[in-house]
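Omission of a single protein chain aside, the complex is shown with its protein chains in their original locations.
Up next is chain A:
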Amino acid sequence: MEKRAVFKSWWLPIVFALPQLLLILCFFYWPVAAVVNWAFTLEPPFGGPAEFVGFANFQEAFADPFYWNSVVVSLIFAIVGPLFAISIGLVLAIAVDRQLPGSGFFRFLYILPYAIAGPAAGMAFRFILSPERGLAASLNAMWPDIWNPAKYGEHALALVIIIFIWKWSGYTFIFLLAGLQSVPRALGEAAAMDGAGPFRRAIDVQVPLLAPTLFFLLVTMMTEGFVGADTFGIVHAVTEGGPNHGTEVMVYRIVDEAFKGLNYSGASAQSIILIGLIMIFTFIQFRFVEKRVHYK
């Protein structure tokens, strides 16, 4: 939709847009230019100007088994986390949308975890799901080492994914509930007249009509899982990528390699790969989600 634009000043729009554009230039485009530059160059070990090395930094990253480990960890994180978060949100949204007495109370509560920062939630879950105390201690007392995220990489990965799911279920719930409420009531009533009970209606009427919202959430949540600030925050606060690289997601590896390993070129090459990944996700979102059906 294009507005019949209105004012005809050539300098006013520039003045109005300038503050934000300057910030973007300084803190987004300039740094990204530096990332691109670093990704294709290498500082010689004994000083001197950086040399152009082509794709050597990328080849080095690809040759590193720990890089592929981080790709696998990220994939698991960004697939399992969103799937659970969306499923929980969907089931809860369908339940709340039935508008039984008291459901408003639950709706109010379900969104609350979304207010909590990943690291803060992580700190609490380190206690809640700690192997020695909290809820899992009784389990460990019965079966020693059945749950020990400090020792086993798989358990640690499960722990950080659980925190992600906990935080984001309320978010998907909000969107799915909004989606359900935009479905005309008449559709459900017609199905009820034909003898469809609540379960039948949920599966045959509501879920298919939610398909666009579900797809939209899948793409957003997967992007969040790959590069979201919470993904980094949770991993950094709870496991620091360990034990034994078991929770080293791609974003964590990049930041770690840059600031601890001081390997700017390697980190930059990995950044470029991740930016490419985000671009693909954004493209999918706009190519397909923009066309989602509206029930108005």
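Descriptive notes on the structure:
Rule of thumb we're sticking to: contacts are C-beta pairs under 8 Å (C-beta built on N, C-alpha and C of every residue); 3 or more make two chains touch, one makes a residue touch a chain; residues count from 1.
Basically, contacts and distances are computed from a predicted model.
Its UniProt record calls the unshown chain "sn-glycerol-3-phosphate transport system permease protein UgpE", which is the correct pick from "Formate dehydrogenase iron-sulfur subunit", "Outer membrane lipoprotein-sorting protein", "sn-glycerol-3-phosphate transport system permease protein UgpE" or "Extracellular solute-binding protein". When the missing chain is restored to the complex, the residue among A:Ala17, A:Val72 or A:Ala211 that touches it is A:Ala17. The residue from A:Val32, A:Val183, A:Val205 or A:Ile284 that touches the chain not shown here is A:Val32. Interface note for the absent chain: among A:Asn57, A:Thr220 or A:Thr247, the touching residue is A:Thr220. Residue-level contact of chain A with the missing chain is found at 1, 3-10, 12-14, 16-17, 19-21, 23-35, 38, 88, 91-92, 95-96, 98, 100, 102-103, 106, 108-121, 123-128, 132-135, 137-138, 141, 166, 169-171, 174-175, 178, 188-189, 192, 197-199, 216, 220, 227-229, 232-233, 236-237, 251, 254-255, 258-259, 264, 267-268, 271, 274-275, 278-279, 282.
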